[in-house]
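Presenting chain A:
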Amino acid sequence: MSQSELTMSTGHEVLMESSPYGMEKKKLGMWIFIVSDACTFATFLFGYGYMRVGSQNWGTPFEFSSILNGIIMTFVLLSSSLSMLAAVRATQAGQKASANKWLGLTMLLGTVFAILHLREWFKMIGEGWRLFYNPLGGAAQFGACFFSVTGLHLTHVISGVIALAFIARGYNQGRYDSSHVETAGLYWHFVDLVWMFVFPLMYLMNAAR
Partner candidate 1 sequence: MHDMTAHAAAHHAPPQGFIRKYVFSVDHKVIGIQYTALGLVSAFIGMALSWAMRIHLAWPTASIPFLGTLSPNGAPGGVPTPEYYLSLMTMHGTIMAFFLLTAAPMAGFGNFMLPIHVGAADMAFPRLNMASFWVTFVGFVLACATFFIPDGPPLSGWTAYAPLSAVGAVAGPGQGWGQNLWGLSIALFCVASLLGALNFIVTTIDLRTKGMTLSRLPLATWAWFINAWVSLLAFAVLLPTCLLLVLDRLGGTSFFIPGGLVINDKMLPHSGGSPLLFQHLFWFFGHPEVYIIILPAFGIVAHVMPTFTRKPLVGGWKVITYAMAAIGGLSFVVWGHHMFVSGMSPYMAMVFSVPTLIITIPSVIAVLVFAFSLYGANMRFTTPMLFCLGFISLFISGGIGGFFLAQPAVDSYLHATSFVVGHFHFTMGLSAVFAAFAGFYYWFPKMWGRMMNETLGKIHFWLSFVLVYCVFMTLHLMGLTGSVRRYSQFVADFMVPLTPTNRFITIAALLLGATQFIFFYNVIWSRFKGPKAADNPWQATTLEWDTTSPPPFDNFGGRQMTVYHGPMEYDGDAFVMQTSTEKSIAGT
Partner candidate 2 sequence: MKVGRKVVALTSALLIFAFGLLYSGRTVSAASTGQVTGTVKLDGTAPHQKPIDMGKEPICAAVHKDKPVTTENVVVGANGGLANVVVYISQGLTGNEAAAPSQPVQLEQKGCQYLPHVVVVDAGQHLKIVNADQTSHNIYAQATKNPPWNKSQPPGAQPLDASWTNEEIAIPVKCNVHPWMHAYVVVVKGPYGVSDDSGSFKLDVPPGTYTLTAWHETYGTQTQNVTVAAGKPAAVNFTFKAK
């Protein structure tokens, strides 16, 4: 219920100070959420670093196959960012059909990422990895750090896909416009950029070299 709705109910223009950021309040809200979520991820990663420094036998358990899987997931997520950009461009240009196409592709790529990720999780769980058990004899903390950091990121990806679904449905029904899609795009790019830190710190640092 932004100011502009007020105009409709009271019939005359409500004059407001211009926002120093010069952007939709939805986008400003999303940016401030991104700042706080970045700090939350940072705390998880600092905890992981603290555990790793403090432990004697951390071990580097990831074979090249998991690293390859990680690379594919990263490329999937990056391309989903690209398709998200295209979707935003399409909604701003008002092309409903291509917007739906691109939004569908973004959601698909997001789901592929989630599936690849869960497949790897279950492979590791199959190998005996638990939240606090390291089948290779290394520090048992590895499972805790790995599953908690990637789990938080996976939750963000899945909730991102669900949010995109709602935004797409609302957009098709005309309730949402390009600013809503752009805000969802911001969230999606943020989730992608967090993966830019999670992938090297969690996968590459633990690659068996």
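Definition applied: a contact is a pair of C-beta atoms (placed from the backbone, for glycine too) under 8 Å apart; a residue touches a chain by one contact, two chains touch by 3 or more; residues count from 1.
Selection rule: all candidates are chains of the complex that A comes from, given by their letters.
Bear in mind the structure is a predicted one, so any value in this text is a computation, not a measurement.
Undergrad: Sticking to the defined contact criterion, which numbered candidate from 1 or 2 is in contact with chain A in this complex?
TA: In this complex, among candidates 1 or 2, chain A touches 1.
Undergrad: In the complex, go through chain A and note every residue touching candidate 1.
TA: Chain A reaches candidate 1 through residues 1-10, 12-22, 24-25, 28-29, 32-33, 35-37, 39-40, 43-44, 47, 50-51, 54-55, 130-132, 139-141, 143-144, 148, 174-175, 177, 179.
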